[in-house]
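Excluded from the complex is one protein chain; the other protein chains are retained at their positions.
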Amino acid sequence: MRYEKPESTAEAVRLLANEAGLARVLAGGTDLLVQMKSGMVEPDLVVDIKQIAGMRTVTPEAGGFRIGAAVSGAELGENAEVVAQWPGVVEGFNLIGSTQVQGRCTMAGNLCNASPAGDAVPSLVAANATARVAGPNGERDVTIEQIPVGPGRISLAKGEFITSIFLPARPARSSDAYLRFIPRTEMDIAVASAAVNLTLGEDGTVTAARVAVGAVAPTVRLVEPAAQALIGTKLDEDALAALAAACSAAANPINDKRGTIEYRTHVVGVLAKRAALIAYERAGGRK
Amino acid sequence: MNMRVKGERAFKVVGTRPPRPDGVDKVIGRALYGADVSAPGMLTGHILRSPHAHAEIVSIDTSAAEALPGVKAVITSGDFGVPEDSALRDVQDHCMARGKVLYDGHAVAAVAATSPAVAKAALKLIKVEYRKLPHVTDVDEAMKPDAPVVQSGLVHETVAPGFSENVTSYCEFGHGDLEAGFAKADRIIERSFTTAATHQGYIEPHACLASMNADGKADLWCCTQGHYHVRAVCSAILGMEASQLKVTASEIGGGFGGKTTVFIEPVALALSRKSGRPVKMVMSRDEVFRATGPTVATSTDVKIGMTKDGRITAAEARLRYSGGAFPCGTVEMGAQAAFAPYDLDAVRTYGWNVLTNRPKEASYRAPGAPQAIYAVESVVDELCLELGLDPLDVRVKNAAQKGTLSSYGPTFDDIGLMATLEAAKAHPHWSAPLGPNQGRGFSAGFWFNFGGNTCVTLNINTDGTVSVTEGNPDIGGSRASISQMAAEELGVPYEKVRTVIGDTTSIGHSDITDGSRVTFAVGLATIKAARDAIQKMCSRVAQIWGIDEEAVVWEDGYVKPASPNAGDFKPMSIEEIAAISFQTGGPIAGHHEVNAEGAGVSFGVHIADVEVDPETGATKVLRYTVFQDAGKAVHPDYVEGQMQGGAAQGIGWALNEEYIYGEDGRLQNPGFLDYRVPVASDLPRIEPVILEIPNPGHPYGVRGVGETSIVPPLAALSNAVSRALGVRMTRLPMSPPTILKAVSAAGV
């Protein structure tokens, strides 16, 4: 195995594109090193992108934020502006692993690991965030939900990697929230999860919504009917029930050591309801 | 909070909380654990493990691995003999499969190489041809006559016909007329329960460094609960004289019973013998889960009859335990412990041990008792609910006491069960209000406690300080309590005593650190060794003063004339006696060697409050209180630590910990990610309440405290969850999907 730490995006692309064997990008390493330890992945080349300018910075852009691909959970959690605007995105990201893992893990890494249960992903999907991808043919912006295509598989081509994630500007009276279910209070992989992103009108009626669910399908899913269940309501009981039903209906989970189909299908609706109420309150809505 | 019950002796050092002698080393990172030492020219040993639950080993080709540069030795079962003794053969076969692999993770070959990278590459070059066999991992399935047979020819004559060959032994305990007893009951409840296998979950993986020379002498450094046992087993497997193998116990990073046997140690010795180099082996966490430790998985039926006013009239339990692919006797402990907290006229327990394609069970804190008592205490709780009785009052009404004929045979001496029950009843926790979706559970617990073979040497140094050498690895602060007892008996300050754990050449055989025996048995031997030294010091002083030995007494660290008639002599301190010991006959030391009896059984009771989220099945432990009889608490901090630590492990067992096997018989969660031990944020404060009912079998009244605390949490949590939900839970762990399923099945 070779270890390289290029100082420019172009050089990183060149290294990744020219490697004949297996190449892996290293940002936080909290998935990659575990996979290497178990022998699941044996890369011929590891490209550490942390020396590249911009990879570790958060920059305001067009009313939103551009977050470098190597910004850790701990770093983003300390960014008061991002926390204020996108609390659901940050709380999802900050739920990954332990305090120690937060010192290293990245949103781009969580996204590219392509686990259906990645905690950073549902909120990014609900936020309508985009990933900037650099590659041999230059840069392109891709919506978050286009990145993973199945468990452990992503749509990026050879030589491509994510350089940043962009959180867009948002209207007044908007906020988001993320909840996951785990058997313990910390340190587990989500059994089911839900992110809700809301914008309210002046009277507290939901005017825009995006709802995403995790760990209940091969990839994180944006649930359009769930959003429709909320729009035009003030999150009354019927709206919440419809939201839960839409999320459960969108679920297509598996039985595994972490949960059953029946359990995941039910709990994802419960989580969506609870997350919606939190997002609503954060957006200034009063019940 | 400490509550003294009776039998006070005015202790000066025992009962205080001095700093532990190994504390500084451990907080600065200097303490040396199993993986922390190296040797010049050291190789790294790695093990190739079976990917199958059950398969015949058709062939193993190690030639390509042997040819890899940097590989210095490759071994398989062919490098060992075949021991005649069946217990030893089981241990060896567990360390290295012979003919058949019996579980996912079973070792089939090992390499020693110049680096971990080379060793790992070599493992990939070993070609093993397997012929897969049908497997069975569930205890009830394994008992059926047509189940795949894990190992043949191991059935004990006690087993009735009609079972699979996997059922290797049967046992039965109890007394009285069950039929008459059940006839007197107003209400009888019979239920079945299951518990998953759990792992001890010590944070330090098994590790050792072995070095064998061409002359057959060998040194072994390892993390173990019993280095004399390691010496006995390894020397027998390697065909060595015990005297030629020196075993040194490292600091041990947790054991809980899981480090009472050997796994990699004989392999490392064999690799060292073959390569002529020191070999270090350190298990990965994956290996720890797949190839060491777990408890038995169990299936139990309990039937109890009770009168309307809460008297148990008859009780019966059928226990089916599987300790993996090799026979084990744990079910006998469960069958004996099941009804130990009760004074019963009619009681019977029946136990079967069953083979399955899982790693061999290793002891885990009160082995066998938590599972049995979980089932019993669940049924008692359900009877209390149905009959509208207070669960604590019912325990009091039926509690075993001094003079009770126990359910497993012996008649109890002074025991602390009633005192713990009374303390629980008086504690504010028992009467605190509960909110919606909350429940309070109660359970009693019991452990036998052991004594056993123990050696202690206590040297009076020439400056009057004291060195104690003992042979039991310190897994929870025992060096501090041993030093305290030496200081107490000699009347010297704690700071003057240092206790060390000798290697196998520096002191005689000591049984494994298990059975909650160390503070009791090593403490007893230390006190007796101190008395031996005192007797010698009295003799020296009598000699100096020119009077009879009977004319001197030992008092508060001084030799004094026994009475004014003996003469007018200035009392002599230990320092003074030690300073001139070379002139009075030479160095002074006390010894004691004993097979200690009278350990004194241990009881504890726990109260748990939980809140269950009815929409997700998540259980939060809100409040937890432990009441336990410690005999005399030598170092109360470490007694509390045992009570809290055992409770935390039991809480994990009750809620989330389990070995999960797939259809293919492979372990699906061999890591701390999905084998979910409690993390700090999962637990509330765990309040310990120490009761001190002196054990008549120990000079200071000490009882073992290490194991009882893991017994009650299973039922305490299950009863709390059942009461919160209004649904009786009958399987552990009560993971969230299990709870929601139980709720929906009950239609609540």
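Every chain is named by a letter (A and B) in the order it is written, and numbering of its residues begins at 1.
Everything below uses one rule, namely that a residue touches a chain if its C-beta (ideal position, glycine included) is under 8 Å from a C-beta of that chain, and two chains touch if they have at least 3 such contacts.
Simple rule for what comes next: contacts and distances are computed from a predicted model.
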I notice the complex is incomplete. Of the names "NADH-quinone oxidoreductase subunit K", "Branched-chain amino acid ABC transporter permease", "Spore germination protein" or "(2Fe-2S)-binding protein", which is the UniProt protein name for the chain that's not shown? "(2Fe-2S)-binding protein"
Can you say which of B:60, B:75 or B:252 touches the chain missing from this structure? B:252
Can you work out which residue in B:29, B:162 or B:747 touches the chain that's missing from view? B:29
Which residue of A:17, A:83, A:101 or A:277 touches the chain not shown here: A:101
By the document's definition of touch, the residue of B:105, B:181, B:201 or B:341 touching the omitted chain is B:201
Across the whole complex, list the residues on chain A that are touched by the chain not included here. 1-3, 5, 26, 28-30, 33-34, 36-38, 46, 48, 50, 72, 74, 97-101, 103-104, 185-187
Touching the missing chain, which residues of chain B? 17, 19-20, 22-24, 26-33, 35-36, 117, 200-205, 251-256, 282, 284-285, 475-477, 637-638, 640-641, 644-645, 647-649, 671-673, 677-681, 683, 685-686
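In this section, only the chains that are shown with their structure count from here on.
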Once you find the CA centre of chain A and the CA centre of chain B, what distance in Å lies between them? 44
Can you tell me which positions in chain B touch chain A when the two form their complex? 120, 286, 615-618, 655-656, 660, 668-669, 672-674, 676, 678-679, 681-682, 735-737, 740-741
Give the list of chain A residues in touch with chain B in this complex. 38-39, 181, 183-189, 191, 256-260, 262-263, 266-267, 270
